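Here's the structure we're looking at; comments come further down.
Moving on to chain A:
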Amino acid sequence: MQFENNIPIYIQLVEAMKLQIIAGQLNPGDRIPSVRELAMLHKVNPNTMQKALSELEDEALIYTERTNGKFVTEDRELIAKHKKIYADRLATRYLESMAAIGFDAEAAISYIGKER
Partner candidate 1 sequence: MALLECKHVYKAFDNRFILTDVNLTLPEGKIVGLLGKNGTGKSTLIKLINDLLTPTEGEILVKGLPVGVESKKMIAYLPERTYLDKNMTVEQVVGFFEDFYENFDSEKARKLLRELDLDPTQKMAKMSKGMQEKVQLVLVMSRKADLYILDEPLGGVDPATRDYILDTILTNFNEGASVLISTHLIQDIERILDEVIFIDKGKIICHEDCDTLRERENASIDEIFRRTFKC
Partner candidate 2 sequence: MLKKLLKYDLKSKLPFLCIFYALAIGCALLSRLFGLFSEVPMVNILSQFFAGATISMIFNILINLTLRSWALFRQNLYGDSSYLMHTLPVEKKTLYLSKALDGLITLIVSFGVIGLTLLIQYYGTALWTKAGLFLRLFSQGRPAMVATLLIGILFLEIANMFQCGFTGLILGHKMNRHKMGYSVLAGLGVYAAGSLFVFAVIGMMALFNDSIRQFFLSTQTQPVEMNDLWLLIALSSAAYAFLILAMYFLNVKWLKQGVNVD
């Protein structure tokens, strides 16, 4: 994974994992590899990886089962909520970008319809 150096690495890791969850690459209830394994996978500092996982846990997207490790939440409603937030962000960005080249909201929306 390519990292930007001007945004905290752990935030980028959080976003990446969130995406995996809402995209279904990580399914509800799936087991998540250990901190060390993930750190080695992404080639980051284990402390940074730990920070990212803590953040995800704070958002209740993953949970820790003391002896078994970490798992993706089974709360599909929560996942759906995050999916909507992400989709909203993409939509807003699309509309803003189109507005910058002269498409108002209606035109931007129907443009997609045409191309589909």
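Basis for inclusion: all candidates are chains of the complex that A comes from, given by their letters.
Note that in this section contacts are C-beta pairs under 8 Å (C-beta built on N, C-alpha and C of every residue); 3 or more make two chains touch, one makes a residue touch a chain; residues count from 1.
Keep in mind it's a predicted model, so treat the numbers as computed, not measured.
Listed candidates 1 or 2 all sit in this complex, but the one touching chain A is 1. Residues 3-11, 39-40, 43-48, 51 of chain A are the ones that touch candidate 1 when the two sit in their complex.
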